[in-house]
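Got a structure for you, questions after.
And now, subunit A:
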Amino acid sequence: MTTRQGASAKGAVGAPRLLRYLGMPVFLGFVCLALYLYVSAQQLDSIEKRILNADFLFSRVIEHIQLAAVSTVIVVVLAVATGILLTRPGTRGVSPVIIGLANIGQAVPSIGLLVLFAIVWDFGFWPAIVALVAYSFLSILRNTMVGLQQVDRSTIEAARGMGMTKTAVLFRIELPLAVPIILAGIRTALIINVGTATLATFVDAGGLGTVIDRGIRLGRDPVLIVGSVLTGVLALFIDWLAGVAEDILRPRGL
Partner candidate 1 sequence: MTEEATTDEEQTAETMIRLEKLSKVFPGQDEPAVDDLSMDIYEGEIVVLVGPSGCGKTTTMKMINRLIEPSSGRIFLQGEDVTKVNSDKLRRRIGYVIQQIGLFPHMTIADNIATVPKMLGWDKERTSRRIDELLETVGIDNSYRDRYPKELSGGQRQRIGVARAMAADPPVLLMDEPFGAIDPITRDRLQDEFLRLQREIKKTIVFVTHDIDEAVKMGDRIAILKQQSKIAQYDTPENILTDPADDFVRDFIGTGASIKRLSLSTVSEIETADWPVARLTDSHDEVREKMRSSSRDHVLLLDEQNKPGRWVGKEEVQQDDTPLEESGRPAVAIVEGTASLYKTLDTMITSFKGSAIVVDEEGRYQGVVDFDTVLEATNAMHSSEEGREETAQDLQTGDDGR
Partner candidate 2 sequence: MGGFLEYLSLNWDHVVELAIGHAIVVAISLAIDVVIGVSLGVLVFRRERAANVALAITSTFLTIPSFALFGIFIPIFGLGYPPTVVALVMYGLLPILRNTVAGLRSVDPAVAESAQGMGMNASQRLLRIELPLAWPVIIAGVRVSTMLLMGIAAIAAIVGGPGLGEDIFSGLARVGSVIALDLVLGGILGIVVLALLFDTFFNVLGKLTTSRGIRD
């Protein structure tokens, strides 16, 4: 989907950098606090109370994270493997086709895929996972391929000139140099999947979307607001975590 902008620290983390890192969680903390205060100030009826309690919400959050995490792991493994296969000298011609498909593929509605798989297969967790993987696959594949292709040709040539086999070049040069791309790909996949997982409620796979949906269907604004805000907070928090991890895990010198 989209590559992430934003401040990224390279190398050692100094005091001002630390502050920038803390910006987002602090902001999210305030939002949660505001949300809590808002809910406390409401007179909740019994229906609302059944939804807006710690247990229920917490379960939905866990479900949401599970959906996002599992689908991300699967899609990254598949996309990176496919990406490697499709960037070999023999298969290079495929790139433009993939890139073209991926561009159009962004238009395929995630809700459409979720419902499609639910009808064709079944409702529940695993069909939803398949849909999530299918939805984000092309984007991550494209990003991986572009990233691998950006590995400097002359570096590879030098390695081959030194007598490295193609496999050795792949594992010792290309992949390590592509780690930043892969990390970015993981982050992107997470964001996309957190977003799509919000819709998983429609196919009985749970998640915070349940809260939002109930809020709409029952016409209860507090529920709707809590559901929407919590989902947003979760998404931004996971993105922040992924960003920090990306910076920490990025190899030095790149």
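A word on the picks: all candidates are chains of the complex that A comes from, given by their letters.
Here is the rule we go by: contacts are C-beta pairs under 8 Å (C-beta built on N, C-alpha and C of every residue); 3 or more make two chains touch, one makes a residue touch a chain; residues count from 1.
Bear in mind the structure is a predicted one, so any value in this text is a computation, not a measurement.
Trainee: Need the partner of subunit A in this complex, chosen from 1 or 2. Which is it?
Mentor: So the chain touching subunit A in this assembly is 2.
Trainee: What residues of subunit A sit close enough to touch candidate 2 in their complex?
Mentor: Its residues touching candidate 2 are 1-2, 4-7, 103-104, 106-113, 115-116, 118-120, 191, 194-199, 202-203, 208-209, 212-213, 215-216, 221, 224-225, 227-229, 231-232, 235-236, 239.
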